[in-house]
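In this view, the complex is presented without one of its protein chains, the others remaining in place.
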Amino acid sequence: MKYELWKTGSSVLATFGLYSVLYRENKFYRFFEHIFLGLAAGWTLVVIWVEIEKDQWWGKMLGANNDAGTSMVQSGYWLYAFLVPIGVMGYFVFSKKHNWISKIPIGIVLGLYAGQQFQAWLQRYGPQISTSLKPILPTTFTSITVPDNPVPGEVYFTQALTNAISLFTLLSVVAYFLFSFNENNKLLNRLSTSGRWLLMIGFGAIFGTTVTMRFTLLIDRMHFVWIDFVRDMLLRR
Amino acid sequence: MSIGEKLQSLPKWILFLCLIVTASVLQFFNIPLPNKPQDPAIDYYAFAMSIPPGSTVLVSSDWTNSTHGESGPQFDALMRILMRRNIKFAVYTTADGQAPQVAKDEIRRLNEQRVKDGERPYRPFEDYVMVGYFPSAEGENLAMSINLRSAFAGKKDFPEGAKEPVDIWQSPVLKDIKDISDVKALFLISASNTDQIIIERLAAKVPLVYAVTGISAPQNFNYYSSGQLKGLVGGLKGIYDLEYLMTSGVNHPGADGKIAVASTRVPGDVPPLPGRNQGLGTAYFPTLHAALALMILAIIIGNVGMFMARKAQGASK
Amino acid sequence: MQYLDTGWFGMLLTLIMVSFIFTNIMRAHSSHRKGSSLFIRRIAGLNAIDEAVGRATEMGRPVLMVPGLSDTTINAKSLQALNIFSYVARTAAKFSNPILVCCYNASVYTVAQEMIREVYQQEGLGDRFDPDSIQYVSDRQFAFAAGVSGMILRERAAATFFMGEFYAESLIFAETANSVGAIQVASSTEFNQTPFFIAACDYVLIGDEFYAASAYLTRAPVLVGSLVGQDWCKVALMLLVLFGALDVTAEVQLQTTRGRKDGKEVDVPIHRKRPADSISMRMLNPDPDTEVVKAVKREKLPPDQISIPSPGGGGN
Partner (left out) sequence: MLNLFLDIDPPTIFNAHNNFQTLTTYIIGALLAGFGILFALLKAPPQTRRGIVFFVTFISGFFYVLLFIWPSPINRSKGDAPINGFDNVGFWLADAQPVVSTMTQIIGGFLIGLGIFSLMRIHLKRIVKGGGDAPFSFTLVLSMILMIIFGFWDFHQRQQPGAGPLLDNQANWGFVNYAKDYLFDGMLQEMEAAMFSIIAFYILSAAYRAFRVRSIEATILLTTALIVILSLMSVVEYQWGEMVNSVAGGNKNSFVQNFTLTNVAGWIRASVQQPSIRGIDFGVGIGLLAMSLRIWLSLERAGE
């Protein structure tokens, strides 16, 4: 219990230490900021070894990647050893004469990233194009709005209208992002102006949604400080 | 400085002080609010209540302490429903290495509360298993859709009091599960992008029920309305709805004979859950209202100030 | 597998996009040789860059740049941010104004070191370059946020540039910079954060204005050509969506007795055509015939050559 009190107490103190920056930058904040950065740097090293290098490199190179308890023998792959010199090349960045060598590991990383993007583009945008294709004219006028028991497959007027607005929004927003067309093109100008306005509606909606989440996090933090710590730990001790 | 200009440029610390006070003080009070639960939450509750006791579900717990404000109460509510209804569950995560520990701590806390309230504690390995963390969300969820047994192969968990871990497939939770289709549902509590990944890979294989943060709620609402999700709880409003439904039921006459929540989406009477149902969602929601009201007030003050200053300027010209 | 049914269409679409970009790069090259250049319009936020650096020089306070968060290593987004920053650094170097670059991970740090040093050397100011002006801060999101905020406040940055991938921390940076009166130019590839930058920053590049920026600033033919190519792609996508939607609209008016099951056409009771059965939707959603797929028979390898399943799936 004593440990819990200590631990939670420090967390509360750290929370207020970081909050103090809201008033202005001060030594209290600076102290916790430096602790924060130090801990984060240390933890990064631990995580990189534990989650990346040990599992995906060291273990595979030596074949020791099996869980304790399984008797499966796994072979080691010596080709993984080649990655060490490649990593070392990055450290040449500070050399005045040979700093170009650091471009090699970066080139590999960026090359792998760039190569993936072609497939990723199709995988990401194919479905998005497909969901944008919706009927923009109604198939029936039996009811303007969608009735309680809609006939499957029918498109009602309000649905079609909504779809048409969606389509217009999409096209005008894309038009806003055309850079190489002459600014004197009237049609395009109108389209891109309305695109900008529709974008603002979208941004407003995002803002509204996000606000509640951020406030919830603050409320949760205050709950932690006042209820979990002050009321349940300090006062009920 | 005129009043208009003053209203336009309130020092920041005053705003911040107001917010911190608002966010703190109201937490000590229990304020009931009028509420009309939304359809996705009603479906969530009705679906969870329709799962037969004794069957097994999967829980993908993809959140950590940084989004505790929303995901925490969502997880609690789900656990309360599953535990009270004696539904067995297996918890896995593909989002964060910390997530299993967070889930374990939360389950332990809920168990302590259950004991206090005179309910039976939910036993590890017998009633639920912790499958653990898988680093590749895409790969793992795909593997699960193909072959659940091999996707979870080699994972172990501790039965109560045991010194040595036992293979999870020997647990009563998973013993009779051959394939993902034997699982009654997959409940996701996510503060990460796993909502997308799971829907792409598992939607056709198992009924999906989501609880997500307020930010990802809108995009998941599309999946809900197209029928890919059986239920959806988004953000704090969603969790408030869920906790509300757990106390009132759906189409269920209360003690005074009145139906608190009526819905045509759900056939028949879905009873409330006996016991303690109100959690952090109910505790936080009034405070959230006050904080949002404070923000709206600040915006109004700023605008009023601007108009007053403009008017004064116009008059002086 | 990916070519079965209408899978070829996606491939073709990607190929067309790539060829549009490539063709225009070539076009820009050839017109550059002839001394002319392709047209690109003005982008408001970008004119602010020189203004911001100029003001920092007047005030004698540093220019602070953050190339965004980028997974565990560098990616194209942070590289693009650094491309823009090398332009900013060049302007700052000319005015001998101090700069600060805050990096999220070691790979970005490595590239930033290299690029910014090169800028100083090209300007003949190699001796003025301070390697410590480029700092690795942290690769934990909120530790990074705390560190950068502290730096903005302590160094009293006069101009700040936030470009690349930003998430929740975007507003922490923007409001902190605002509190020291810095002029801010910002851009996030994550559109969920763009509204916060719009609310808090002086100039915001929205969406792919971020990718257009380097073309606009350097006027390098490769970049300008690529930008024009991107426009072609966007127009193509607009047309695809427009005609696709019209096609769906027309086709759902029809009745049909054919439907699809497991990638094969089968007879079904007469019904209104579903959007999913329209030509354009079929193009975008390949549905391979399951019998054709199952018909591919494979021999088994001898058991000693079968790969051992690695724990944790990892299928492909």
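As written, the chain order gives the labels A, B and C, with residue 1 at the start of each chain.
Please note the rule applied: a contact is a pair of C-beta atoms (placed from the backbone, for glycine too) under 8 Å apart; a residue touches a chain by one contact, two chains touch by 3 or more.
Since the structure is predicted, the reported quantities are computational estimates derived from the model, not experimental observations.
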Chains shown that the absent chain touches, full complex: A, B, C
Chain not shown, touching residues in chain C: 1-4, 11, 14, 17-18, 21-22, 25, 72-74, 76-77, 79-80, 83, 86, 103, 105-107, 109-110, 132, 134-136, 139-143, 145-146, 168-169, 171-172, 174-176, 178, 189, 191, 194-196, 198-200, 206-208, 210-212, 214, 218, 220-223, 226-227, 229-230, 233-234, 237, 293-294, 296, 298-301, 303-310, 314, 316
Residues in chain B touching the chain absent from view: 10, 12, 15-16, 19-20, 23, 33-36, 38, 64-69, 98, 101, 104, 139, 156-158, 163-165, 214, 218-219, 221-222, 235, 237, 240, 285, 288-289, 291-296, 298-299, 301-303, 306
Residues of chain A in contact with the chain not shown: 3, 6-8, 10-11, 14-15, 18-19, 21-22, 30-46, 48-50, 52-53, 56-57, 60-64, 68-69, 73-79, 81-91, 93, 98, 100-101, 103-105, 107-119, 121, 124-125, 128, 132, 144-145, 147-148, 162-163, 165-167, 169-174, 176-177, 195-212, 214-215, 217-218, 220-221
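As a working rule, only the chains that are shown with their structure count from here on.
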Taking each chain's C-alpha mean as its centre, the one farthest from chain A: B
Chain centre separation (chain A, chain C; CA means) in Å: 13
Computed distance of Cα centres, chain B from chain A, in Å: 20
Contacts with 2+ other chains: residues of chain A: 67, 210
Residue numbers of chain C (touch at least two other chains): 192, 311
Of chain A, residues touching chain B in the complex: 19, 22-23, 51, 55, 67, 69-70, 205, 209-213, 215-223, 225-227, 231
Interfacial residue positions of chain A with respect to chain C in the complex: 18, 21, 24-25, 29-30, 33, 36-37, 39-41, 43-44, 52, 65-67, 72, 74, 90, 93-94, 99, 102-103, 106, 109-110, 113-114, 117-118, 121-122, 126-127, 129-130, 132-137, 139, 153-155, 163, 167, 170-171, 174-175, 177-183, 199, 203-204, 206-207, 210, 214
Complex interface listing, chain B residues touching chain A: 12-13, 16, 19-20, 23-24, 27-28, 66-70, 72, 97, 135, 154, 156, 213-215, 217-218, 235-237, 280, 283-284, 287-288, 291-292, 295
